[in-house]
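A single protein chain has been removed from this complex, and every other one stays in its place.
Letters are used for the chains, namely A, B, C, D and E, taken in the order the chains are written, and counting of residues starts over at 1 for each.
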Amino acid sequence: MKIVMAIIKPFKLDEVRDALTSVGVHGLTVTEVKGYGRQKGHTEIYRGTEYAVSFLPKLKIEVAVSDPAVDKVIEAITTAAKTGQIGDGKIFVYSIEHAVRIRTGETDDAAL
Amino acid sequence: MKIVMAIIKPFKLDEVRDALTSVGVHGLTVTEVKGYGRQKGHTEIYRGTEYAVSFLPKLKIEVAVSDPAVDKVIEAITTAAKTGQIGDGKIFVYSIEHAVRIRTGETDDAAL
Amino acid sequence: MKIVMAIIKPFKLDEVRDALTSVGVHGLTVTEVKGYGRQKGHTEIYRGTEYAVSFLPKLKIEVAVSDPAVDKVIEAITTAAKTGQIGDGKIFVYSIEHAVRIRTGETDDAAL
Amino acid sequence: MGNGANVFFLLMGAILVFAMHGGFAFLEVGTVRQKNQVNALVKILADFAVSVTVYFLVGYLIAYGIDFYASAADIVSDDQGLGLVKFFFLVTFAAAIPAIISGGVAERMRFVPQLVASAAIVAVAYPLLEGVVWNGNFGIQAWLADTFGNPLNDFAGSVVVHAFGGWVALGAVLQLGPRLGRYGADGRATPPSSIPWLALGSWLLCIGWFGFNVMSAQSLEAVSGLVAMNSLMAMVGGILAALVVGKADAGYIHNGALAGLVAVCAGSNVMHPAGSFVVGAIAGVIFVKGFEFCQNRLKVDDVLGVWPLHGLCGAWGGIAAGIFGLTSLGGLGGVSFMSQLVGTLGGVVFAFVVGLVVYGVLKAVVGLRLSPEDERRGADLAVHRISASPEADR
Amino acid sequence: MGNGANVFFLLMGAILVFAMHGGFAFLEVGTVRQKNQVNALVKILADFAVSVTVYFLVGYLIAYGIDFYASAADIVSDDQGLGLVKFFFLVTFAAAIPAIISGGVAERMRFVPQLVASAAIVAVAYPLLEGVVWNGNFGIQAWLADTFGNPLNDFAGSVVVHAFGGWVALGAVLQLGPRLGRYGADGRATPPSSIPWLALGSWLLCIGWFGFNVMSAQSLEAVSGLVAMNSLMAMVGGILAALVVGKADAGYIHNGALAGLVAVCAGSNVMHPAGSFVVGAIAGVIFVKGFEFCQNRLKVDDVLGVWPLHGLCGAWGGIAAGIFGLTSLGGLGGVSFMSQLVGTLGGVVFAFVVGLVVYGVLKAVVGLRLSPEDERRGADLAVHRISASPEADR
Partner (left out) sequence: MGNGANVFFLLMGAILVFAMHGGFAFLEVGTVRQKNQVNALVKILADFAVSVTVYFLVGYLIAYGIDFYASAADIVSDDQGLGLVKFFFLVTFAAAIPAIISGGVAERMRFVPQLVASAAIVAVAYPLLEGVVWNGNFGIQAWLADTFGNPLNDFAGSVVVHAFGGWVALGAVLQLGPRLGRYGADGRATPPSSIPWLALGSWLLCIGWFGFNVMSAQSLEAVSGLVAMNSLMAMVGGILAALVVGKADAGYIHNGALAGLVAVCAGSNVMHPAGSFVVGAIAGVIFVKGFEFCQNRLKVDDVLGVWPLHGLCGAWGGIAAGIFGLTSLGGLGGVSFMSQLVGTLGGVVFAFVVGLVVYGVLKAVVGLRLSPEDERRGADLAVHRISASPEADR
């Protein structure tokens, strides 16, 4: 099993979730994060003083999937999250050794 | 070493922490996340318009542990986080290659 | 490729980011988390009742890097995040198998 | 009763209505998305300042033929400056027009064009209507009285202020178009940012409203406890109706109070408290139904619902005074249904035209909307370069 | 002094006490958990509307023998509707009873049963006590005066409003039981959601309270600067005592101001400012100690602490007027300690029985509590289907 972790633009969440559902993913976890990268932040100003806001709001999506599903999940996220503009984000994939569904105790692929 | 990452119901945090402490885990990191899965969200309504809230508040717990401790940690979390109701969450386990305690520079098992 | 994940004290963020930039890291993702460990929380009091606040605000930093860069990234974070006081945090390193830049579809090291 | 007491009386009215402007601000803060909260606050304050300035320069002259182009000694005259507090009181009414419109055009309107529109409306359009109704200008009230028996009774401005503001806002919103992503294929409504902030806005409005209504008597000789009690009963009717029809919806109940108060303004001096309760309750229903109609049928993106609230309930209030003010319904009489109907319709049509024209001209000349990119980032960053919680932005 | 001035005077009192209801709302918003903030806001508004309606229909008649079942012309009479503003002023007091109770039963009480309880109490129970104390009904005041030399002096309602509200609330809370997880093996207290919001509530209450107290004179002939100054000094005493005894606790200091104001109501017309300071300071201590006693010893889950605040400090205020009102302590005299003691105890017992009975009957007939599941989700989602920050829910 793998976890596909993606950093995306916040307003893309619904599209990404829909894309994932349509390739058979029925669970995922979302975290509000701040991203730093090529996309530049902005400057705020309050009473004449400027404040650099260099971190941008992003969402992190984590999806645990069985190995065969990884490619189509990556594909689904890439397509749905893409705007073509700088800052669209990244996808990282890593292996997990166990998965457990707390409610039932089911493990591994059955737990996803 | 492994990281045991669990998605749990928010009100289970204290029980899970106590269970982990009692199996010898003395450190963990908690993140507020939103979960999407079998457990359905709810609908909010404001001035006649319905808003589907499909993501539910969950907590992500990350615990780095030495290999031998993994099973009892999974066991502790599963027991403490279980309500038997849909949406109890998942546990995922993956390997880490290094661990460093920033304060002392200690590494690996000594860093946990 | 690896992900270097660090839990640090919040007020160290700017220093850590600067240290990472100076070793050639140009992207990272930050999450607000709560930490539990050796560093003790505090007690709040409201109308005569005490509330134990056992989780402390921390930041989680995740940086995806190519394998050769791992050591200098760890070094940079350790140096910048260190105060020498309890609660400075941890660094964990794990392998990732794929990386994708959503905007361009570039993969692996080219995606970082 | 000396002038000092009347100065005091009108001053308290002016302060209370001024406090309502804070209410407009926070009602908008809580209802819009977080990325437009700062803009809501700055707009209300700036609109208020612009309104006072232009009303001082020309508006008051148009409405009442009074100007301040004389020395302080002359304008104070020998009544302890009673005329000046009267200006203060009335300008807080005039400034309510842009505050009403603000809630309709929120989240995508450019800042400077909005200030220009406010200036035009408060300098000229509003004073024209105000002068006709409250100062007998152009003999229109006299004509209504001749024709139907009584002039238009709009004691505290259901028509002059609320219906006018609401219908101008409708014209403005139509010229402006909906927010990005509100309608169309993927269109969807956005939930409000904060119920406590909008509730605070509603409370400030309700509190100040008693000054709006009761002090409209403009002197202690003319003040009437009936106006106070009627305002209370209409507010209560609006709350209860919105509670029931709106199914304990937090947005409806807080707006229901306002709906009742909008509707009672016109006839608060002539209706019976029980009649006022009914008028307020009907206004509560009108708001709930009107808001859904506006949003879902008409697909008019009036963010706070100012057209149903001020436009529809204000018009209802103007007409209702001609019904519940009748002695046969326990009222004090002295009102004619036809005068109320004709006067209200006249005001509504005038307002709608004003809204379409003022915003239409601005649209043609300078454009009304934020760029799509600015609208997406939010007016706070785009216009004011700060967010509502700057410390949290890092 | 004309009627117009008195209408104005009472109107300002009514507006100020009305603003206190906003204070009740935000005090509760800040003190409860976030999942019950919307409910706090809606409850206060709905309770207010229900209270006005039933007090208009029967309550005022019970208390003062006055009804509004006549034409507008008749009820306005020839005093510029002074009687109607009097109703407005007094109904804002009556509506304070449910607002007080609301803070005690917060976070687990069902919405409709609460409205029904409010209706019953404001329609009948409160007017009975009010009529006895403030209108001489049933000759009880006359009996106290005959027996002890003076009637019960409860100038602005330490007993009639606050002790009554606080002891009804105690009965209600006992019938209702504690929130899930509050007591028992794993029981623990929950911290408040927001200090700024509860502070805003406290400020609105303090500001409006000066109307509550001073305008209780009900006419400009009877108004006294002493009442204003005593209210100020008692508030200040309450703040300082709560600051010291409560060790700079944000909750205690904001409630300490209210404790002083609750206690000074009864004797504000007869005490010396220094005496009022002492009365307020003692009230501050009573609140701090009483709250801890109630929460930790009695294990009564009175969420905002309305029983210690209004119940205990109100009773203390009733009695204190009989001490600090004496000329020997610098007061104006005209009060009897025994009348204050007996009157206060009588009011307290009556209120406690009312609370137990009204909520007991409702509990037996329809049930009082949200389902455990609804209580866990919070009343906002369960009752109003929206959270306090909807935009953030996604």
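Definition applied: contacts are C-beta pairs under 8 Å (C-beta built on N, C-alpha and C of every residue); 3 or more make two chains touch, one makes a residue touch a chain.
The structure presented is a predicted model; accordingly, all values stated were derived computationally and were not measured.
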Hidden partner chain, touching residue among E:75, E:119, E:132 or E:214: E:214
Option from E:112, E:248 or E:298 whose C-beta touches the chain left out: E:248
From E:71, E:135 or E:224, residue that would touch the chain that is not displayed: E:224
Subunit E, residues in touch with the chain not shown (by the definition above): 1, 5, 9, 12, 16, 33-34, 190-196, 199-200, 203, 206-207, 210-211, 214, 219-229, 232-233, 235-236, 239-240, 243, 248-251, 253-254, 257, 270-275, 277, 327, 330-332
For subunit C, residues in touch with the removed chain: 11, 34, 42-46, 51, 53-55
Missing-chain contacts mapped onto subunit A: 44-49, 51
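Convention: only the chains that are shown with their structure count from here on.
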Topological distance between subunit B and subunit E, in contact steps: 1
Option reproducing the contacts of B-E, where over half of them reappear, out of C-E, B-D or A-D: A-D
Turn needed to bring subunit B onto subunit C - CA fit, degrees, nearest 5: 120
Rounded Å distance between subunit B and subunit D, as computed from the means of their C-alpha atoms: 51
Centroid spacing, where centroids are CA-atom means, of subunit D and subunit E in whole angstrom: 33
For subunit E, residues that touch 2 or more chains besides their own: 385-387, 390, 393-394
Residues within subunit B bordering two or more other chains: 31-32, 34, 44-46, 51, 54-55, 94-95
Which pairs of chains touch, using the document's own definition: A-B, A-C, A-D, B-C, B-D, B-E, C-E, D-E
